[in-house]
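With one protein chain held back, the other chains of the complex are shown just where they sit.
Let's turn to chain A:
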Amino acid sequence: MLQSSHDLALLLARFQFAFTVGVHIVFPAFSIGLAAYLAVLEGLWLRTGRSVYLDLYRYWVKAFSVVFAMGVVSGLVMAYEFGTNWAPFSRKAGPITGVLLSYEVMTAFFLEAGFLGVMLFGMNKVGRGLHFAATCLVSVGTLISMTWILASNSWMQTPQGYAIDPTTGSFMPADWLAIIFNPSFPFRLAHMGLAAFLSVAFVVGATGAWHMLRARRQGEPVAEPVKVMFSMAMWMAAIVAPVQMLVGDAHGLNTLKYQPVKIAAMEGDWVSEGRAPELLFGIPNMKTEHTDYAVGIPLVGSLILTHSIDGKVPGMKDFPRDQRPPSPVVFFSFRIMIALAVLMAGLGFWSLFMRWRKRLYESAALHRAAVAMAPAGFIALLCGWVTTEVGRQPWTIYGLLRTTDSVSPIVLSNIELSLAAFVIVYVLVFGSGLGILMRILGRAPETGEHDVNETSAGEILGGRAQSAAVRAVTDDGV
């Protein structure tokens, strides 16, 4: 009885953590991509003097303020949930992961928070150069933040540079450079960074496409900012999506080297073999040690994983049962990610073709596809995250500390209560946030877009005209 209640508490603690971090991860990724986009827009405005870039900046900075706030509040939860839900893990790994988190706070969070106020409210209070600097610093902050958290996450996946204290079992740092620059870190960093840029590019592209479709339906001309944002987003799709595939491939090779059983689970492979097929579909069965209904392409599995037809790929049977991750989860999450990657690259190429035919702003089919793919980047990102995190089970620190040994001694009723509260609050708050975001983006950007703190809901909700043009945009001499 006690044992089963512990198991249930573990399951719920894991679910709660996965839920809260899964919701959270979307916002920083959004902020990383959007902050960089805003810095580019403001930079282009200062350089070219074209007001369309300022209009776009002011349009997207509203969305940024909402997304960033949601990232901050959902992130605060994470800083404490390590301790509430994973106390034994924190105790043992804190000397390493806690220190990395502290560096993230000191080099990134404060930087972002310190200059966010100037970025959002300071356009009329500081000079243009200083305001641009603030935008850039916020963007740099998001990138630094990603770097530290991925160093920490990668260390848990491919740990090195530590010694284990014989009495307490704690992980003692021995070589900080080895800890930070652990084997999977560069690949994970590049893969996640590009994923963030790509996710935001698809949201920006979909927003532009949506407003072009609407303008066409209403027989109105398409506003210049709409065209510019769509064009910029499609450049990103065309360039970054293929690059992301190459980086993903390199990341996969790295995983094959350091976590072969994760690869075997992702591929649904049970027996290690050369000339292995690549399964397009199948249902891996952990009990019978077989992948049912498998449909595969011969030889391609070896080719993709080892870049050689004869290359030997790992099978789950090479590893003891208690060291295998749940293959059905990662098999599908991986495939959804890959399918979306192909679609995203496809949209990018399609846009290149239309650009060449000079129909980029006319092709309704392209615009509809772009709208449909608005969440493609984020879904792919979440699927990739599920693949790498579920794929490293049953370990929190790979090969060294099991998930079952990492969970806090929390009583079941506590975790039930808090899980319910988290789900209700997150659905309510972040659901509302998503609604607000959709309304912000549902309004087309205008020429002479207002400053963020001069916009009131009337405009966003498409309501009455605002008299708030009082302290209007023209203060900046645009």
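In this section, a contact is a pair of C-beta atoms (placed from the backbone, for glycine too) under 8 Å apart; a residue touches a chain by one contact, two chains touch by 3 or more; residues count from 1.
By our rule, contacts and distances are computed from a predicted model.
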Which of "ABC transporter domain-containing protein", "FAD-dependent oxidoreductase", "Molybdopterin synthase subunit MoaD" or "Cytochrome d ubiquinol oxidase subunit II" matches, in UniProt, the chain that is not displayed: "Cytochrome d ubiquinol oxidase subunit II"
Which of A:Leu11, A:Leu76 or A:Ala372 contacts the chain that the document leaves out: A:Leu76
Contact partner of the left-out chain, one of A:Leu10, A:Leu54, A:Leu101 or A:Leu305: A:Leu101
Contacts of chain A with the absent chain, listed as residue ranges: 65-66, 68-70, 72-77, 79-80, 82-84, 87-88, 90-107, 109-118, 120-122, 125-126, 165, 170, 172-174, 176, 408-411, 413-414, 417-418, 421-422, 425, 429, 432-433, 436, 439-440, 453-454, 456-458, 460-461, 463, 467-468, 470-471
